[in-house]
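Sharing a structure below in structure tokens format, with a few things to ask.
Other chains dropped; remaining ones untouched in position.
The chains carry the letters A, B and C, assigned in the order they are written, with residues numbered from 1 in each.
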Amino acid sequence: EEQSAAEAGSAAQATSAEAKAAQQVVEEATKAVESFEAPGDAVDGVDQLAGKTVYFVPATYQVPVFQAVASALENALGAADVQVEVCDGKANPANMASCIQQGIDAEAAAIITGSIPTDLASVAFESAQKAGIPVVNTMTAPAGPGDPAQYAYLTPDYVALQSRSASWVIADSDAAANVLYIQVTDTPATTIWAEQGALATYERDCPDCEVTVIKANTGQLDKLPSLVTSELTKNPDIDYVQTEVDFLVQPTIDGLQTANATSVKIASMDGTLAALQQLEGGQLVSSEVGFNADALAWYAADQAVRMMAGQPSNTEVAFPYQRMFTAENIDDLDLTPEAEKTGAWYGSTDYQDGFLELWGLAG
Amino acid sequence: MTTITEHEPDASSDPAPDTASRARRTPPYAQLAQRFSLIGLWVVMGAVFFVLADVPLSNFLQGIFARQTPLVFLGMAVVATMAVGEFDLSFPSVYALSGSTVASLVVLHGWSFPLAALAAIVLAVLFGAVNAVLVVRAGINSVIVTLGVGSVALGLGSWISEETSVSGLDFTLSNIALARVAGLPMIFWYGVVLVVVAAYVMSATPLGRHMLFVGANRDVARLAGIPVTRVRVGAWLTSSLLCGVAGVVTAAGLGGFNATSAREYFLPAFASVFLGTVAVVPGRFNPLGMFIAVYFLITGVFGLQLLGYQGWVTDVFYGGVLVAAVAASAYVQRRLRS
Amino acid sequence: MTRADGAVPRLEVRGLSKTFSGVTVLRDAHLRLAPGEIHALVGQNGSGKSTLIKLISGVHRADPGGEVLVDGTAIGPPVHAGRLHQQGLAFVHQDLGLINDLTVAENVRVGRHAVNAVTRRIDRAADRAAVRQTFAFLGVPIDPDATVGSLDPSERVAVAVARALQERAEGSGVVVFDESSRAIPHEALPAFYAMVRFLAEQGTAVLFVSHDLKEVLALGDRVTALRNGRVVETGVDVAALDEAALTRLVLGRDGAPGDLIGHYPPVSGAPAESVTLSGIGGGRVRDVTATLRPGEVVGVTGTIDSGLLDLPGLLGGARSARGSIRRAGRALDLARCSVAELLDAGVVMIPQDRHGYGLAMDLTVEENVTIPHVGARARPWSLGRAWRRQETDRVLERYDVRPRGRDTVVATMSGGNQQKVLFGKWLLGEPRLLVLEEPTQAVDVGARAALLEATRQAAQHGAAVLYVSSEVEDLAAVCDRLLVLDDGVVARDLTGPFTAESVLGAIFDVPTGGPA
């Protein structure tokens, strides 16, 4: 029935070839995941890991997704009687480095980082390697340097998510959007997601789209509303705003309201509850891409467990639990904090059992 | 003077008379120049940006005045405490607490908006009361108290909102903040009314006079029969009330609230309040000066953005203009006086 | 209690005590004021006068027990500062408590503004009228719209008194002055005394604190004396006292300074060591030129607008000045030289404004006393301990500073004891030119003698002393010569001996047309 809903919606206007192609992408992206597929071979010796401690170092606990990942990690690793110690990076490389160092000093069995690009705390990462502590680098890039026996990557495909978000704009506008793209300059990673994801997609897939880019970083969010206003003042024809991540949405709306631009559509990434609620309420937000944080934690735990058990980690894991939400499928979701935690928005949740089996802990 | 120079005990002595004191003794034309120099500067800057930016005037004005900023409220909160000689670092946190509370109670816990708004404001005022008890009653240094209380308020705000930014308030509520009157949103008019009332109270009523004496010299004020403790406590409560209301109005306007963004208002609010002391009632913390300073700074940043500058340029501008405006004002005043 | 009439006292204090940090500084204080009485509160520095006043005004909270009554009605303790005015008690802040950039009406009416009932707006017309009425009662025509900063000193006093009196039924209530006369220049004193007497004649009771025994004798009806925190005598009829008796009351012993000049005669230093002031200018001082010999005390006096008050600050580097100071072949251009250079040349100034320029109130006695000598006596990498103890103890000892603690925070000391610390701080070095500005202010009669003696001693040690004051008694007691300022220049240069009367005559009988 999703198909028909989509046709009733914006897709009906998709007449150009570009828009049709983009619509394909959107339709694919809005689907839920049906069932779990193991990311690699079974792991031996997980039962030997009981009593060990793993450090989880998120970039900042202020971003809710990391809290979700942290508690899911506790569940996943808890199944192997492995303790999880969380150390908040507080959006500050010095804290991130201190946290990693803390894991090293405490002789952790593994360190899992959340959204910390290697070069943000390169020294600390290197120290961990030297100390022989396996590291799982999550939520930055799908692959990178490092010995798979000691260094693993795991991430939603942010580049793809950015690209799909752009595809929604292309499809919805019939390949004639006047888009304001709001890019986060915080780290090299966020820049790569923007450039290789969204901006490359517009360039490649929508020659008639007009794209204006403004840049913001976490330290300057106070200036974002008026920056958005000024762009709309200069260019009142802007009809779409794509924000790179959800924490830009509120200041963006603020700026749009000032410019009285209340019919602009916003596309964004992360799938936070707040943004999805706005999507459901029809309040400017019209498209969201996000990923299942609970599943991500299990996948990350899997990588950690592999290395802790003396096996190489999987390289280039394609993390499947990603989805796009639009007016067409938003009503299927239970928009509560509880439901968010279960990961049910993204489809099946049988990955938990799947991993337990893979680790030889089932039953 | 008074409270301003408290942090600058030397500024009033040779060789560098401060901007503030003595203003009242300067000749009338110098006073006028001083009073309205910031407004003049503002108009000139606005005109230059408008001409350069080449956008319709109404859009230009809306970009400045239709902003959904709590800065006027927060600036007023700071003026209220500063004027009686108190130093408050907790106001952005109390604002954040209020905004988070109203949004969370409605969205996450299903309260009705009026009830949630009331709860949020009461909570904010409660924090103001804690500040007052610790600073005025227990006599603890206000910088430490408000650092501590602010941190607690911020923590509670995160707890209530389950550490996330909450949205999903009924869209129609945004009319509280955004319904347009004469082309500008309610939140602008609230600010205008607030500032006018506050300016009236501070300049024309006994309460304002009492605040002035309490800010200037508490012992003298006490001997003159002014209820010093009550005035000080009142300032803390008023300030927190304003933060509370600002939180509710902002949350309504945005349909939600993000607590972590609140701390961004710390520096701009302070900047406006202090910049405001060079205008209208030179040398005193005053609402009209603060109001002008808020829109002065907004105009500058917005103008630059229209010209295509973003990021670091606006920071540099912001800082440069702040210092330049105050330095120029000090200079003009000194020249006119000599 | 010597008075036994049955009338209800206007103000009565019974059994008030106050303890700070375990030290009881006021014990079981009591006194009574009848309507229309001018009552003086006297006592040595640190005896508890200000503390008693602060208990009555609610600044401090009294120890449990005791009572304060106005017209027979108990008003505390605890006394509520906010209610005092209604209860009939008004206090004149010792610095008058005015805000200079507000108008007279605004300063007078603060706390009791007339307001429009609806708008809560201050009714300026009503305020102005009320203020006019009060001034009419006091007999001083002051424009309610003038800014206080533009008033002359006696008018400022009137403004402070008007604030205390307003909305009071004429002849009711109590007005309290804590050393207010110190903030009042000499010429304004007669008007001030007249105002106080006038109030008393109407029936208002007046309580005032003063160290000026002549003032007490001239103005007071009765006296209460404190010693070491206890009331030693109360309600003593002033008519029955003379200065010596009053001194005994304060000190518990005789305390006349005696013949200081005879005891410490001027020494004749080498003329080469003379100090020459030339062309000193700044503020109201236009051109002061004089030569001082080491070993002599030269008084400087004059009226309030003579420039007298500006001179010490100009010489001591407190404010920018013109002119030069020359000594021993060295010339200091005041326009250019720093305070450090002045000090280096032995020029030391003891300012009158103890709080603003004299002492760092929140620091300790030791820190304050030794700061001028740190540069000379400490090594760059170490302050050294022994010399600091020694110097501080010398000051504590010599000027009988109480409490004796080196580590006492100056703010917690009584005003007179602070003054002694200030004095000691500067006399420790051996100044070549010592400029004193009203040095005996705030000190009791005993300490006054000690400070005057110290002044003579400084001269004997070879300093040229410039004694700037309007206290004619003090000038007569210590000066070998007297310079009278008028309109910013030295109008007369007189040679001693002097009497108080001759000094007074010199001040107000200045021939126009330049130096004599």
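Criterion: a contact is a pair of C-beta atoms (placed from the backbone, for glycine too) under 8 Å apart; a residue touches a chain by one contact, two chains touch by 3 or more.
This structure is a prediction, so every number in the text was calculated from the model and none was measured.
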Stoichiometry of the full complex in this file, by chain label: A x1, B x2, C x1
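By definition in this document, only the chains that are shown with their structure count from here on.
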Most centrally placed chain, judged by C-alpha centres: B
Pair with more cross-chain C-beta pairs in contact, given B-C and A-B: A-B
Separation of mean Cα positions, chain C and chain B [Å, integer]: 43
Residue numbers of chain C (touch at least two other chains): none
Chain B: positions in contact with at least two other chains: none
Of all residues in chain A, those that touch chain B in their complex: 61-62, 64, 67, 185, 214-215, 217, 220-223, 225-227, 229-231, 233-234, 236, 247, 250-251, 253-254, 257-260, 272-275, 277-278, 280-283, 335, 337
Contact set on chain B toward chain C in their complex: 1, 14-15, 21-25, 200-201, 204-207, 209-210, 212-213, 216-217, 219-228, 230
Chain C - residues contacting chain B, complex: 57-59, 81-82, 84-85, 91, 93, 97-99, 101-102, 106, 110-113, 115, 120-122, 147, 149-150, 163, 319-320
